[in-house]
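Only a single protein chain was left out; the remaining protein chains are all shown in position.
Moving on to subunit A:
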Amino acid sequence: MASSTNTQNAEPLRRDDSTVLSRIADNPWPAARWVAVMGVLVLLELGALLGGFLNVVEALLIAVTGLAEVTVGLVSSSLAAGILGFQQSAASTLSGLRADTEGIPTLLSRDVIPNQGYQPGGTGAWEGPFLGLEPAYAWALRLVLVLAYALVLSYWLFRGWLVFREHYRQMEWSPTDDVVDKLRTHRWGQFGIVILVLFLTMGLFGPAMGPTTVEQNILSPYTEDSRIEYYNAESGSVETVFAGEANFNAKSIGSQDSNVGPMTYDDYGRFHPFGTLTNGRDLFTFMMGGARISLIVTGIAIGLGTLLAGGLAMVSAFYRGSIDLGVLTLADGIVSVPRLLLLIMVSAVFANTWLGNILDGGFLLAVVFGLTIWPFLWRAVRGPALQVAQEAWVDAAKSFGQQPSIIMRKHMFPYIMGYLLIYASMSAGGIIISLSALSFLGNGLGISPPTPAWGRAVSLGQGLVSGPSWHISFIPGAMIVLLVTGMNAFGDGIRDAIDPESDTGEGGETTAAGGGG
């Protein structure tokens, strides 16, 4: 079946080193079809995609240069200052670029499908929202379209791999195929992937998903740009007001007459899908704004932790002996430091320094989390790494003089990557919760206000859970639970997919292998 479409099989093996490009040139149609659809998808949301991409690049740049600065700073402060300078200029260039991308029209933006407006005369058609719809419907339409777009885009990326696999890959079969095929029948794991995609969508398209913008509603509600029009029933006319002023009259503080609950409008005709916060800000917008920073901080933390854990696990397993013991001692030392204490100390020391201000304090948190979480991951993957290091193919590579670094990368890493993914996805949940908990504790910990952070919403509504303003704590809490559950589901899916025994039906062996993992 595959051979009829796979030109590679029909011909004798080529002696030339054919590249993917040359294979595409030979059989361009499948690739062309895929690229065409992908192109349309990207064009639709070019601005948002570029913006999100630049955001990630910026975070990475800051992470890398920040770490370099700190390390180099130990040796030479002038060099460190140089790195700092580079970082600042690069970051400002990136911010400029990002501002430019905001000018690129995107289809699923609030300009195309606006949802804010007023009813001239208090009833009838709405002035402002898309097609004169009620703001709730206009917003819901945009939200659904954005989510659908994200899901389609993710699927299409996966589809790209399928096209490659079927038409352009020289290998008819690869071990990855098995993993993917198993994931395709793993409902629980797919649930995890969908949740992950949804939250990533919030991070990427968050600005378009909220009923209003973080800028207007939260960060600078008293600027001229932040004026909104509404129908004043008392005067019977359409008036304008600062968003901040409107917020002031839309607080949810737990009493019946001062509460804007989920799926309701406030007095200014603004729709609040998740209700408002105690200060009248829109909770949904707040959550969307928080998604980006929460995900970036979690991403940096878990990336750093995984990198350290994976690298050190391989070094431990490959060299064993005193090196292994050294890493173990280091890990134990780090574990013995209470993380909260460390976070408080670091936050205090770096408060109001440039390092403490990157990503509104989130960068420092991410680094502390990354540096303190790796021992747990390391312990989890050291076993598998030791096992791989025992395999004869590692000996074979040593016997022809392969460099240790390449042995670790080619012959060990692929086998522990699955475990790393599993444990990383599971500890990511913990990091998200801890991050939220930190914002919850407040007092200069966590991401500094007014930048939205999920935990802060939980903490703001803490005292109001039993009253009409229950939504302030409950909804962010539930979302965190959902994300953590999704992460765990994803980890479970990966675990089952990489377990070679999981579909053989040999019950005993399956459990044995599962227990070993």
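The criterion applied here is as follows: contacts are C-beta pairs under 8 Å (C-beta built on N, C-alpha and C of every residue); 3 or more make two chains touch, one makes a residue touch a chain; residues count from 1.
The rule is short, and it goes like this: contacts and distances are computed from a predicted model.
For the chain of the complex excluded from view, the name given in UniProt is "ABC transporter ATP-binding protein" [choices: "Trm112 family protein", "ABC transporter ATP-binding protein", "Glutamate synthase (NADPH), homotetrameric" or "lipoate--protein ligase"].
Annotation: of A:158, A:354 or A:393, A:393 touches the absent chain (contact as defined above).
Listed residues A:131, A:171, A:263 or A:325: the one in touch with the omitted chain is A:171. The missing chain lies against subunit A, touching residues 8, 12-13, 15-17, 170-175, 391-393, 395-403, 406, 410-411, 414-415.
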